[in-house]
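Encoded as structure tokens, here's the structure I'll be asking about.
Entry: subunit A
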Amino acid sequence: MPDSVVTRKGQRLRILLTPRYCKGCGICVELCPAKVFGSEPATGKAYLAAVERCVDCGLCELWCPDYAISLEREANL
Partner candidate 1 sequence: MTTPRLLQGNEALVEGALAAGVRFFAGYPITPATEILELMARKLPRLGGKFIQMEDELGSMGAVIGASVAGAKAMTASSGPGISLKQENIGFAIIAEIPCVVVNVMRGGPSTGMPTLPSQMDVMQAKWGAHGDHPAIALAPWSVEECFTTAVRAVNLAERFRTPVTLLSDAEIAHMREVYAPPESVETIDRPRPNCPREEYVPYRPDERGIPAMADFGSGYRWHPDSNCHDEYGFPATNNHAVGDKLVRRLVGKVNDYAEEIHWLSEERLEDAEIVVFAFGSVARSASEAVDVARSQGIKAGLLRPISIWPFPDPAVAKVAARAKAILVAEGNLGQLLGEVQRVAAGRCPVAHFSRVDGLIPRPEQILARIKELA
Partner candidate 2 sequence: MLSTAQMLEKYYLVDKLPNIWCAGCGDGAIAAALVRAVDELGIDKNSLTQVNGIGCSGRVGAYQDFDVIKGTHGRALAFATGIKLFKPELTVVAIMGDGDCGAIGGNHFIHAARRNIDLTALVINNRIYGMTGGQSSPTTPFGDRASTALTGSVERPFDLCQLAIGAGATYVARGTVYHIKQLQRLLKNAIAHKGFSFVEVVSQCPIYYGRYNDEASPAAMLRWQKESAVSVTAAQGLSPEELQGKIVIGEFVAKDEPEFVSEYQALIDRYGQEAAE
């Protein structure tokens, strides 16, 4: 999924979504400071709307109560 990878702070970062875990609570969609996430109209589940806007603040994966977002850093890519 090359479209989910960005380079930030000198390293590559992949935003990994697990839709099976997502309950569509909207926390990432509404609180991401860079508006990276969108909400699927049918299910309410999060999707990557604009990964290029990611500023690597790291908050989405810490806030997500359902472990549906993982930020995979360079060493693990």
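Basically, a residue touches a chain if its C-beta (ideal position, glycine included) is under 8 Å from a C-beta of that chain, and two chains touch if they have at least 3 such contacts; residues count from 1.
How these were chosen: all candidates are chains of the complex that A comes from, given by their letters.
Source: prediction; values computed, not measured.
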*Of the candidates 1 or 2, report the single one touching subunit A in this complex.*
2
*For the subunit A and candidate 2 complex, residues of the former touching the latter*: 16, 20-21, 23-27, 29-31, 58-59, 61-67, 69-73, 76
